[in-house]
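For this depiction, one protein chain was excluded, whereas all remaining protein chains were kept in their positions.
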Amino acid sequence: MGVAAVSLLTTSGLTRHFSGIHAVEGVDFTLEAGEIRALIGSNGAGKTTLVSMICGRIPPSAGEIHFDGRDITRWPAHRRIMAGMAYTFQISSIYAGLPVFENVALAARRKRRGRAAEAATQEALMRVGLWERADQPAGDLAYGHQRLLEIAMGLAQSPRLLILDEPTQGLSEGEIAAFKALIRELAPATTILLIEHNMSVVMELAERVTVMDMGRILAEGTPAEIRANRAVQAAYLGTG
Amino acid sequence: MEFGPYLMLATLEGAVSAAVLALTAVGLSLVFGVMRVVNVAHGEFFMLGAVVAWTVAHWLGGHPALGFALALVVAPVAVGGLAAVADWLVLKRIGYDPERTIVATIGLLYIIQQGALMGFGPEARPVEPPFNTRLALPWIEWGEEGLRLVWPWGLATTSYKLFVILAAAAVLLGVWALMARSRAGLVMQATREDREMALAFAIPVGRVYAGVFGLGAGLAALAAVLIVPIQQAHYLMGGDPLLLSFIVVIIGGLGSLPGTVLAAVLIGLTDGIVSVFFSPTLAKILATLLVAMVLVFRPQGLFGSTAR
Amino acid sequence: MRGGGARAWTLHLAVLVLLLAVQFVLPAYHHGNLARIMVLASYAVGYNILFGYTGLLSLGHALFFAAGMYGLGLAIKLGGWAAGPAIVAGLGAGLLLSLAVGALALRTSGVAFMIVTLMFAQAGYLAILYFGAFTRGDEGFVIPREARMIMWLDLADAATRYFVALALFALCLLFCLWLMRQPLGRALIAIRENEERTEMLGYDTFRLKLVAVAISGTMSAAAGAAYALLFGYVGASFAAVQYSILPLLWVLVGGAGTVLGPFLGTLFMFYLIDIASGLTTAYMMIAGVVLVMITLFARSGLLGEARRRLWGWLP
Partner (left out) sequence: MLRIEAVDAGYGRAQVLRRFSLEVAAGEVLCLLGRNGAGKTTLMRAIMGHLPLMGGAIRLEGVELSALPPHEVPRQGVGYVPQGRRLFGDLTVAQNLAIGLMARGQGEETREWVLGLFPRLRERLGQRARTLSGGEQQMLATARALCLRPRLLLMDEPTEGLQPSMIEAIRQVVARMRDEGVGILLVEQRIDAVLAIADRVAFIENGRGGEVVPAEQLRRDHALVERYLGV
């Protein structure tokens, strides 16, 4: 067949309908190993639905998903995670009743045991700056810290593909700067797919940007190309 | 008796239990539909209805029709009122959390059941039917000179049993009219669909909940008043109606009124017919397993359309 | 939950030592009661693994308790087995039934899960009545004294009975304490706290829940088998819905998701009902009032409240 390089993730014709509404319509999306990709678009454009299908939270109505050369369309979520995906939720979904340490340890234990899991937990918590709070109940953390905890849970899984759904929402300026530095450290060992509203984060981090509108991919390109794209300005920035 | 007439007799008996079951189950379904909680004490409200009916009839004396007529009014109102109070005192305070509601209503079940044991005693007590004419029924037979009507011995029902069927049908029609045609029905439907939006349109959701809980219990009590001249009042009589109502509500599709009535007729008739021909225990085992399987493989019920 | 390990083990071992010691000072009546409570508490510990730690509310555990009881009882009565192999039969029955029920019921969740488990248990109860020719239905049957021997141990003897009940209880308690410090136990707690998140961390939540049902069901069966063996009676009332609700009640009273809570709850309710039944025939009313009061005022039960307010390290 002569496929030259296998992309880390491809979707073809991926579609999802919710009671008649086409949330995502025939999306062909490709992610190369090692890149940092941003996914942008206005509310309701279908970004979260698309990544939810990629990581198996919701089944697609039609289409296929390939990860690392394998057809994972029908895999349950946990199997995709074990194959190397990690997903952080848009609205932070943590174990509010458990200590911060245990939150991350649960993530680390999927691939490691005992001391190794504890070490990975500690490392992830130190990376996001939450190590001092390891023994607090996670529900007592401030909103911004809960977002960081989500990211730490993603890191602790040492994923090959890290999907971050609006990670900087609710973070302060200083925390956003630290987040950017962290993501730069992770690539290219980890491929990163980022849903983001904060344009400064998108423009500074992403190598390529994909724009969605009304369930379809509207444009794709480097940040500079996207910034210059009239169609994107009209649909997303609303200043066309 | 031959098979045909026998089947007809079984069907009639089944229709009586179907009628009473439909009333009871619609009460449970209403509570589940609007409030999204399962009331495990529903069977005890049924039992209370029977106990109140006996008490009213016993105190009033005179012609049985008098006591019965009074009980038809007093029992649903009293039991419904008690349920509304329980809603206010307990369920409202736990925020209608589905799991805690189940635990709390199990508690209510024990309290009501044991309260009845203390107040009413362990005996089964009969209530005299207001009228009870025996009606012999005809059967059609192929004779030597073609079709003819025969009156087989034993094929009979009573005027009271026919009344039960008609009364239940009338009440169900009333419930349907209430839900589909009245302002109160509109308010209940709006509350069921979106509690918060109901509040945003000035619907006092707390009072609607108390009212629905009371109405559900009242329907169970009414069903019990209808059946008690046939079955006797007993403090443990709530178990079977609860289980059967569960079955009916699940098969009919949780919270759907037409589905519930349809399922009640189906289950009531099958129960009546099957227990005439087979062991009632075996019938119950099969019905229970069937319901469990329906919930596992078709959670929207046999007659429900789609899951929400 | 890091640390606190040594303290927790010390506390639980101390409780077991205390239970070992009190038998020498207790009057015969309470001595017998405590043996019974320890067997029932083992049932509650098993129930708690599913309800308290995994967050699955079953209303059908009487089925597993009865599976242990009848598995053992029928093996002795019909098969003429000795007590030892009969225990294995009881445990096996509990394991198989819990796997089957779990595989089906876990396709549902929340209220539907409660109802499905309730229905399966009800079917089991009715089956016991239906096959009255073998089970003697409501009446039940007595296990003869000569069958209640394990090697040289005479289980009908009060002192032996107490020791065996304590051994069973200690086994269940320490197993639970150990399990909840293992990755498996932690994953079960994670499912209770946030199932979707747990799935998205790569855990096969269905399989884990099935394992929880199986552990919980088998432990319940062990308690059922022990009850039959120690007290010599097998009856359908142990399969009725009441015996599904009782462990829920005990666990709620003592504190769901605490290791010692089920024992405390069983002890408390046993004596509450014991005292109440001296006063009135309607002693189950006490259980009803307690259930309502717990849902209203003490969501986390005796030990749960203690953990929340006083000792955060309590397992």
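To keep things simple, chains are lettered A, B and C as they appear, and every chain counts its residues starting from 1.
Basically, a residue touches a chain if its C-beta (ideal position, glycine included) is under 8 Å from a C-beta of that chain, and two chains touch if they have at least 3 such contacts.
Please read these numbers as outputs of a predicted model, since none were measured by experiment.
Counting the whole assembly, list the visible chains that the omitted chain makes contact with.
A, B
Among B:8, B:94, B:205 or B:282, which residue is in touch with the absent chain?
Among B:8, B:94, B:205 or B:282, only B:205 touches the chain that is not shown.
For the chain left out of this view, which of A:49, A:121 or A:198 touches it?
Of all options in A:49, A:121 or A:198, contact with the hidden chain holds for A:198.
May I ask you to list the residues on chain A that touch the chain which is not drawn?
So the residues of chain A touching the missing chain come out as 19, 21, 42-44, 91, 96, 139-140, 143, 146, 166, 169-170, 197-201, 214, 237-239.
On chain B, what residues meet the omitted chain?
183, 186-187, 189-190, 193-194, 196-205
Criterion: only the chains that are shown with their structure count from here on.
Compute per-chain Cα centres, compare each with the mean of all protein Cα atoms, and return the closest chain.
C
In angstrom, rounded to a whole number, how far apart do the mean CA points of chain B and chain C lie?
Each chain's C-alpha centroid was found; their separation is 34 Å.
Measure off the straight-line distance from the CA centroid of chain A to the CA centroid of chain B, and report it in whole Å.
52
Where does chain B touch two or more other chains at once, residue-wise?
As it turns out, chain B has no residue touching two or more other chains.
Which of the residues in chain A end up touching chain C in this complex?
Residue list for chain A touching chain C: 55, 57, 76-79, 81-82, 87, 89, 93-99, 101-102, 105-107, 109-110, 113, 134-135, 153, 157.
Which bits of chain B are touching chain C when the two form their complex?
Touching chain C from chain B are residues 38, 90, 93-94, 98-100, 102-104, 106-115, 117-118, 122, 243, 246, 250, 279, 281-282, 284-285, 288-289, 291-293, 295-297, 299.
Could you list, by residue number, the parts of chain C that touch chain B in their complex?
57, 59, 104-105, 107-108, 110-112, 114-116, 119-120, 122-123, 126-127, 129-130, 245, 248, 252, 280-285, 287-292, 294-296, 299
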